[in-house]
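Provided herewith is a single structure, encoded as structure tokens, for subsequent inquiry.
All protein chains but one are shown at their positions in the complex.
Chain lettering (A and B) follows the sequence in which the chains are written, and residue indices restart at 1 in each chain.
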Amino acid sequence: MANHSASHPAHVQHHFVDSDQQFESAKMGMWVFLVNEILFFGGLFCAYIVFRAWYPELFTQAALELNKLWGGVNTIVLIGSSLTVAMAIRSAQKNQIKGLRINLLITIALACVFMVIKYFEYEHKLHLGIAPGSFWNPTPEILEELSHPKANIFFGIYYMMTGVHGLHVLVGIGLMIWLYIRAGKGHFSSEYYTPVEITGLYWHLVDLIWIFLFPLLYLIE
Amino acid sequence: MGRLFDFMLPENKSPLTADSTDGLFHFINEVSLILLIGITFALIYFAFKYKRKSEDDKTPLITHNNTLEITWSVIPLLITLVIFGWGYSGWLNLKAVPDDAYEIQVTGFKWNWAVNYENGAQTLNEIHVPKGRPVKIVLQSRDVLHSFFVPDYRVKHDAVPGRYTYVWFQAEEVGESVVFCTEYCGTSHSDMLAKIIVHEPEDFETWLELNGGGPSGTPVEQGEALVVQQGCQTCHSVDGSAGLAPTFKGLFGKEEQLNDGSSLTVDENYLRESILNPGAKVVNGYENIMPPYEGILSDDEITNIIEYIKTLE
Partner (left out) sequence: MAAAQSKNMTTLQVKRFKPSENPTNTYLTDEKGVWAWMTTVDHKKIGLMYLVAVAFFFALAGFLAIALRTELWTPAKTFIEADTYNQLFTLHGAMMVFFVLVPSIPAALGNFVLPMQLGAKDVAFPRLNLASFYIYVIGAVFTFISLANNGFDTGWTFYTPYSSDTNSLGVIWVTLGVFILGFSSILTGTNFITTIHKLRAPGITWDKLPLNIWALYATSVIQVLATPVLAITILLLSMENILDIGIFDPAKGGDPVLYQHFFWFYSHPAVYIMIVPGFGIISEVITTFSKKHIFGYWAIALSSLAIAFIGFLVWGHHMFTSGQSAVATTVFSFLTFLVGIPTGIKILNWVATLYKGSIEMKTPMLYVFIFLFLFTIGGFTGIMLGALSVDIHLHDTYYVVAHFHYVMMGGTLMALLAGLHYWWPKMTGKMYNETLGKISAVLIFIGFNMTFLPQFVMGAQGMPRRYYNYIDQFQPFHQTSTIGSYILGAAFLIILYYLVRSLFGGEKASANPWNSRGLEWQATSPPDFHNFDHTPVVINGPYDYHKPMEEFQLGLAVEHNGHGHGEHHEVKTDQTEKA
């Protein structure tokens, strides 16, 4: 097959001319994929906009059931993790593999904190019977606050949006663990850190989507 | 009118709604035919005229011609603008119901059209209308999407659960026109037909009076009328033949096996429950396809239907 000559470093795949071309392709591919992701969530945001336009009072009422404090904490956690992932890329560029690994670890930890908080939020709601779809069975006290007949739809949208976002966080955690292991094996250097860079791009997007979700769902006045 | 594409359209029985549509249909067909003949002729002519003579044929370098490009962009654009305007005005006309329109309520459900008139008359799959007067059909659906289509009048609209939609027309001849359901709705979608029956205005009034005022007669007779009118027989036969749902014949007092494995004897309470909430206990071998009648039938009506079913032994 490909008979790599000296000018072709090991990390460059056979069909690329050089390292730069590979890096730029990977980065562009990731950007295109992110556009995808935005449109994917865009569908959910459309559903949100349509229902909010139809039933504005439903959204103000239902938002009261969401915990602003923990939502806010989660926002800060995710913004922090975006910072650490950027620092991870910086470390890779400077060839500081140890810094890269530490930053990845912090990011993973923050992502896990996010998921744990999310878990308790879900747990609390399910406990009150504010569950998606056919499991919708709020306790009488809750039903009094959530008197709107279409409250189930708000939470249908809520669970879809935060659920799909949560899945993205889980995928991100998986990717960063993989990066962490590869970094440990010495795969990355200032010459080659493409996977770190594009995972970072992905992580920023996950963060960005949450920054939209938080005010749209939690902070409706 | 004897135009070239007349054979493609059904007879126009409501000129007020169909004329604009037909005119545009013919116009587009005729323009398209001329252009298609032109393009086809050019293709065939070039294929013969410039047939390859040898492998060394030289061809000139013709990269583009802006005049041509602009010509064949602007002319089609103008033609399509005409078509848009024409179609738009025709469509506005289809939306604008005349003030004096006679209103009839039509409800689609699997797989029938229930028709309600202002004086309480009810029919199933037959819409009686007066000649020479605009008629507005107000559509709703009880279960899934349906679509109300009368080819002779060139009108169509979806019946959407949870909202009202409408079509209007004005039939100019006494006679019958077919109504199709054109939004796919399951097993018997293609049998969900209805007839529009056009009467002379006086005959229509007579018909209306004869049928107005709701059902009369004994509870059993009323129950039978309801079974016909609600379209129960689409799935439940009354003569014991097989259908999409258990036959009514011999149903009362029968031991039925349910699809959850349990069994029960059919009594008044089971029948009542199955009318109001059909999905609760489904007989083994059948699917839950029936729409719930909660809020559609009154208690008295349900009782009458049960009385009627009891008589089918």
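Rule of thumb we're sticking to: contacts are C-beta pairs under 8 Å (C-beta built on N, C-alpha and C of every residue); 3 or more make two chains touch, one makes a residue touch a chain.
Only a predicted model underlies this, so the values are computations on that prediction, with no experimental measurement involved.
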Residue among B:Ser20, B:Thr123, B:Gln170 or B:Ser274 that touches the chain left out of view: B:Ser20
Residue touching the undisplayed chain, where the options are A:Gly43, A:Pro56 or A:Gly72: A:Gly43
Missing-chain contacts mapped onto chain B: 7-10, 20-21, 24-25, 28-29, 32, 35-36, 39-40, 42-43, 46-47, 50-53, 55, 57-65, 68-69, 72-73, 76-77, 80-81, 83-84, 86-91, 93-95, 143-145, 147, 149, 151-152, 154-158, 160-163, 165, 178, 180-191, 193, 287, 289
Touching residues (missing chain, whole complex) on chain A: 1-8, 13-18, 21, 24-26, 28-29, 32-33, 35-37, 39-44, 46-47, 50-51, 132-135, 149-150, 152-153, 156-157, 159-160, 164
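Basically, only the chains that are shown with their structure count from here on.
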Centre-to-centre distance between chain B and chain A (centres being mean Cα positions), rounded to whole Å: 47
